[in-house]
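And then chain A:
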Amino acid sequence: MAKITINGVEQAVEDGLYLIEAARRCGVDIPHYCYHPGLPVEGNCRMCSVEVEGIPKLQTACTTIVQDGMVVITDSEKVVGERSDVMEFLLRNHPIDCPICDQAGECGLQDYYMEHGLHDSRITVSEKVKKKKRVDLGPNVVLDSERCILCTRCVRFCKDVVGTEELVIKNRSNHAEITTFPGKGLVNPYALNTVDICPVGALTSRKFRFQCRVWYMKNATSICPGCERGCNIWIDHHENKIQRLRPRLNPDVNNYWMCDEGRLDFHWINDDRVLRAEGPDGLMRPDEADRAVLALLSNPGDVLIVASPRSTNESLFALKRFVEVALPGAALTGGSFRPTGDDDGFLRLPDKNPNSRGMREIGIAGDLENRLNGSAGVVLVFENDLLGDRPDLESVLAGKKVVAFTSNRTATARGADLVVPVTTYAELNGSFTNHAGLRQEFRSAIRPPGDSRSVFDVVKSLSGLLGKELGWESETALTKEMTDVITGWGVRVEEETELHAG
Partner candidate 1 sequence: MPAELFMPFVMVLVAALLPLQLLPAMIWAERKVSAFIQDRTGPNRADILGIRLGGVIHSIADVVKLIAKEDMTPSKVNSFYYSLGPFLALFISLIPFSIIPLADTLKIGGAAIPLRAVTLDVGILFILAITSFHVYAVVFAGWASNNSFSLLGGLRSAAQMVSYELGLGLSLVGMIMVAQTLDLNEIVRQQGGTIFGILPAWNVFLQPLGFLIFVVSIFAETNRNPFDLPEGESEIIGFHVEYSSMRFAFFFMGEYIAIIGGSAVVATLFLGGWQVPFFDTEMLRENAMLAARIAFGSTAALCVLLSIILMAYDKKLQALYTDKRRFEARVLLGIVVTLGAGAVGGLLFLPTLSSLGEQIVTAIVQNTFLVGKILLFCFFFIWVRWTLPRFRYDQLMNLGWKTLIPLALLNIFLTGVALVLFDRGA
Partner candidate 2 sequence: MATTEKTEVKFSEARKQEIERIRGRYETPRGLIMPLLWMIQDDYGWISYDAMELIAGECETSPAWVYSIATFYTMFELEKPIRYHLQVCNTLSCGLCGSESILAHLEDRLGIQAGESTEDGRFRLTAVECLASCGTGPMMQMNDEYYESLTTEKVDAMLEEWNCD
């Protein structure tokens, strides 16, 4: 431990920390652009300059390692003046096109200008160096060179986090620009993280740009359902539509990052949802749908219930209890035919289901294929697109009555005799258990569209109609029992960390 004095307050911090990080842990925010805790330090923006006793010149807090007895001042006149001057330099060639800039509202330049700049510009906009306003860096990322302040966060991300080294700075001084090698693009599968870490509006996501102003969006903590990594994410939504997903800091799982594949995989939540239950005779109300399902359950021995590793722990646990209590004799199985991917050694994992481990630990058998080939005449498929993943199953399901509990119009839903809408993870409080056995909770972001209900509500209603009690009044009670029953699933306390603070 090192004892340092920041602004007259003596505090003990860990050895080997950079001063900027040490100060943050002591509750002192030092403004910065190029520094990012997930990236190697470079010290080029000079925004984090602070006074260190005994050193005549100001030191950049992001490159100075704490030493015992260090006395640091972050709010002296000298430091404040320096920040203001640095801001003026950074804004030297900035086009100030905030009205058309997507970053406006979460922009480092805006925030720090209000906090530390507030100078009158000595440069007119016409005197500024003009650069390209729209450079397509790759399939997902668009660059506005004028807005760039050359902090090189994106360069370092590509070089040191992903290792693909696609982004560099070309030319020098006024004419320096972020670029890729001519003829090549920013094509790595994590490229959109550069948009997150860009402190200004230079890098924008092609899918998100111009879609929604950031100040309209509300956000909710969630878990990416794209693979069994279980990256922590923010769901940013506006008017009950998901606008974008952003990674949320979790040092144990995904650190500051997430892959593009997971990030862009949310349009199915907004579009093409099943809004009303649908049977052979047309649309139905939820209670009519439940009765229609019930009519198929008269002989439990003939019923196969297919759970999904895409469902939450809570849904799976409720389903298991439902079979045990209300439908003894029915077979419960789980699993997925989703095509697997590769383990790229960073974040992406082969199993593209978020909760395979959770399903196993809850105790739902994974003998899906055998069971489907069995004799069961009625198949209840919960949140599982069997036909979409394995079109050849059509012949297997042909003679059976299929009830699809699904959020979207999947192939399974199209082939089913009865379709009942259920919620997606974005409309649900629940949890996924990732590949390492870490159960991570998430909160609902948006309201369920149409008649969508959670699986818990569906099975509760069905068991009510069957005259059986599941034993929980609320989902909270369910969660409590589940975490009590399954070892190692104690409630994890979420630490909410805003990404921009990083």
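Convention: a residue touches a chain if its C-beta (ideal position, glycine included) is under 8 Å from a C-beta of that chain, and two chains touch if they have at least 3 such contacts; residues count from 1.
The set was built so that all candidates are chains of the complex that A comes from, given by their letters.
Here the structure is a predicted model, which is why all the values come from computation and not from measurement.
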{"item": "In-complex contact partner of chain A, selected from candidates 1 or 2", "value": "2"}
{"item": "Chain A residues touching candidate 2 - in the complex, by the definition given at the top", "value": "164-173, 179-184"}
